[in-house]
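I'd like to ask you about the structure that follows.
Only a part of the assembly is drawn; its chains keep their places, and the rest are absent.
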Amino acid sequence: MKIGVMVQEGPYQHQASDSAWEFVRAALARGHEIVGVFFYTDGVYNVNRFMNPPGERVIGKRWSELGAQGIPLVACVTDSTYRGITQEIAVPNAKISGLGNLAEFIQQADRFVTFGD
Amino acid sequence: MLFTVNKSPYLRGNLEGCLRLAPAGTPLLLYEDGVYAAAAGTRVEGLLRQALASHPVYAVEADLKARGIARLIEGVRVIDYAGFVELVEQHPVVPWL
Amino acid sequence: MEHGEPRGEPSGAPPRKVLVLMRKAPYGSLYNWEGLQVLLIMGAYKMQGLVDIAVAFVEDGVFAITQGQDPSSLGMKAIAKTYPALPDFEVDRFYVDGQSLADRNLTLDDLVIKPEILDAAGMARLLAEQDAILPF
């Protein structure tokens, strides 16, 4: 199936980002196509490339690795602008772009799952 | 429909709220702090027993293990993330965040 | 459990049914402001026949559309006043959970729009019709 995902919280503070990542990996393992992961509201913090937690999972890097496999990763441009996240500081394979991407993902997906608080 | 609940039933009304609207037979997935509702013998056990009377109830194993929840209310089905995905294959998701 | 069958390609398919589900209160957190932005963009996709879009107000989500909101002294944008303009953006299917209104001592007269009031069974049917539900 084609599955779309939205993440509404930033890394570390809430489990949402971790749960979304586990879900995406499990969906890929079952042969599904992830049409995209849309990072909305505080979720845009997930694509900050400067996360550097000592001895810990690096959430931005994990997402970037999924992006390298061809999964579209988009952080909402408006929310990013509010919060000081720009394309320059985004991890590789993540795009800062408009809400239209969310609409596209939904329109392409057979299922859509949101992770948040 | 698959209702998903990720909040503790002690401090949040999420589980109670979605039970009011979920039609009988609709599956319910507990994950993150939502899995605390699956523990046996607690003050909120009645709420989950009410859920089990009308719904298949699933709980994510990794979240149960993280929280050290060992004794579950009978009838709760423990699944891994692959099981979560299987449920999503079968049902559109109603995230009751 | 077994796999569901994939559907066909979306092009040429009927429009995806999308519901924005407002459950949180405004101002204390940003969520339903963000849900409002999603409604606006979905309206544009509805115009192209790609999605069908509706919004339901349940639990504290009903506080999003009450009259008299004035967050100006907090320097925040008022949320409720945008709703009456949504039909201009092709968003015109509004639903509210009757029990949630009653619990909060609210009636249609207290709201900035006139959503269709649904009982629990009606709300469950609405949720069941959707391809995608976006919670805010």
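Order of writing sets the chain letters: A, B and C. Residues in each chain are counted from 1.
Quick note on the criterion: contacts are C-beta pairs under 8 Å (C-beta built on N, C-alpha and C of every residue); 3 or more make two chains touch, one makes a residue touch a chain.
Here the structure is a predicted model, which is why all the values come from computation and not from measurement.
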{"item": "Formula for the entire assembly, written in the chain labels shown", "value": "A x2, B x2, C x2"}
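Rule of thumb we're sticking to: only the chains that are shown with their structure count from here on.
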{"item": "Distance between chain centroids, defined by C-alpha means - chain A, chain B (Å)", "value": "25"}
{"item": "In chain C, residues with contacts to at least two other chains", "value": "3-4, 131-133, 135"}
{"item": "Multi-chain contact sites of chain B, meaning residues that touch two or more partners", "value": "86, 89, 92-93, 95, 97"}
{"item": "Residues of chain A that touch chain B when the two form their complex", "value": "1, 3, 8, 15-16, 19, 22-23, 25-27, 29-30, 32, 111-117"}
{"item": "Chain B residues within the chain C interface of the complex", "value": "1, 13, 17, 20-23, 83, 86-87, 89-90, 92-97"}
{"item": "Interfacial residue positions of chain C with respect to chain A in the complex", "value": "3-4, 6-7, 10, 16, 18, 30-31, 34, 37-38, 41-42, 44-45, 50-51, 131-135"}
